[in-house]
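Of the protein chains in this complex, one is absent; all others appear in place.
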Amino acid sequence: MSTREQQVLDRIDKARRRRPKVREERITLSHGSGGKATHTLIEAIFLEAFRNPMLEPLEDAAAFTVGTGPDTARLALTTDSFVVSPLFFPGGNIGDLAVNGTVNDLAVSGARPLHLSAGFILEEGFPVADLTRIVDAMAVAAQAAGVAIVTGDTKVVQRGKADGCYINTAGVGVVEHPGLGVATVRPGDAILVSGPIGEHGITIMLARGELDIDADLTSDTAPLHELAAGLLAVPGVRALRDATRGGVATILNEMAKAAEVAVVVDEQAVPVAEEVRGASELLGIDPLYVACEGRLVAVVDGACAERALAALRAHPLGEQSAIIGRVAEDPPGIVLLNTTFGGTRIVDLLVGDPLPRIC
Amino acid sequence: MCLGIPGEIIEISQERPDLAKVAVSGVKRTINIGLLSDDPPTPGEWILIHVGFALSKIDEKEAAAALEFLESIGKAYEDELAALRDSRID
Partner (left out) sequence: MRFVDEFRDADKARALSAKITSLCEPGRQYKFMEVCGGHTHTIYKHGLEDYLPENINLVHGPGCPVCVIPMGRVDDAIHIARRPDVLMTSFGDMMRVPGSGGNFFDSNAEGTNIRMVYSPLDSLKIARQNPDLRVVFMAIGFETTAPSTAMTVLRAAQEGLRNFSIFCNHVTIVPAIKAILDSPDLRLDGFIGPGHVSTVIGCRPYEFIARDYGKPVVVAGFEPLDILQSIYLLMKQLARGRSEVENQYTRVVPWNGNEVALRAIGQVMELRPYFEWRGLGFISHSAMKVRDAYADFDAERIFEVPGVRVADPKACQCGEVLKGVLKPWECKVFGTACTPETPIGTCMVSPEGACAAYYNFGRFTRSRVREASQHEHA
């Protein structure tokens, strides 16, 4: 490589490490997609203002200890808001997401989910029958996840706002597996995913009805606390994440950057359902960036990879789990993909949502 | 503007013969086949889809020929590799 090219690459690396700054004057949709714009927003605005040691790791949940002396407990707290449209889709509705999403954030933090809160923002004119459907789904999901919804709030806003119904859930759990986190990730670790990717995101895109595509796809929304617990019984689990918006690619990038390691993925090994692949090709979208709502990404000690895989596969929600790659030392902060074709390329964070490609 | 995906014609619409349902890896979509009106496709044929329109038919014979060429290159390569393996200069 020429010195000039190396200089430029170094400049890019430096620029990437610079203090994030939000350049836009107004919020755009890109800020909500989970990609670069979102991260910049979080770091430059929220982290700047709220900075404290529990927030800084920016993991799926925050962990802290309560109590003194012999009577302490380590708790995890998380929150998530749900604004999906359409509210009802194959595989569930916004209520399922609201419960499962928060349960999962706790589960991947090594916590046993205990209780949830549920705040509703309802649009004037929203059918009560629809609200009932959503809330019933939440009750069923909560029961399946072994949690109780113990407190909540309701607001109604004028017609035209809130897209029918927005839900925020917060959850608290007891940390039973402390020490999980990207800080422990190191070269040689294996990366596992608990099932086929991209099902939720594609289902939602198709359910919006604008694309005129018919597919037999359903959202993969599911509570992963049991799956996670089964996996955590195996030694050597370093970190767990649930792959939501931004997809698996975003999770892997976050891990690579936080742990300053390289993540090398084998394209062949990544499970993708035929129809997700077909729809993605049709739209020109990469399934690696498409949201899931019921998939774990796990980093485990390389020596324990097979045991971890077996543990995941033992659970119905993890039947199609796969080892998709390894952690390497170099180049740090980068996710590489070994393509089915035999070449290698970089999988970077997207700026905003994956935009359908025409070309 | 290049993204073209191969799809298989499932059925032609009765009321609108310029529309057809196609399948791509099990995913179905209705597309407009008006650009192929000189030689309309029939169910079972494959076409190239671009922004909701069929741009061209996929010629299965040509596709087979292309693959055959690639196979032959592959075979020649394998043969060479085998020959290399088997030959010894010591």
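Order of writing sets the labels: A and B. Residues in every chain begin at 1.
Rule of thumb we're sticking to: a residue touches a chain if its C-beta (ideal position, glycine included) is under 8 Å from a C-beta of that chain, and two chains touch if they have at least 3 such contacts.
In this text, all values refer to a predicted model and were calculated from it rather than measured experimentally.
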For a quick check of understanding: of A:Ala63, A:Ala137, A:Ala243 or A:Ala262, which residue touches the chain that isn't displayed?
A:Ala262
Hidden partner interface residues of chain B, rising order
1-6, 8, 24-25, 32, 34-38, 46, 48, 50-53, 55-56, 58-60, 62-63, 65-67, 69-71, 73-74, 76-78, 80
Taking the full complex into account, what residues of chain A touch the chain not shown?
1, 4-5, 8-9, 11-12, 15, 23-24, 26-30, 36-37, 40, 210-212, 262, 264, 277-278, 281, 283-284, 325-326, 328-331, 334, 336, 338-346, 348, 350-352, 355-359
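By definition in this document, only the chains that are shown with their structure count from here on.
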Gap in Å, rounded to a whole number, between the CA centres of chain B and chain A:
36
The answer for chain A against chain B in the complex is residues 211-216, 274-275, 277-279, 281-282, 284, 357-359
Could you please specify the touching residues of chain B with respect to chain A in the complex?
1-3, 5, 7, 24-30, 49-52
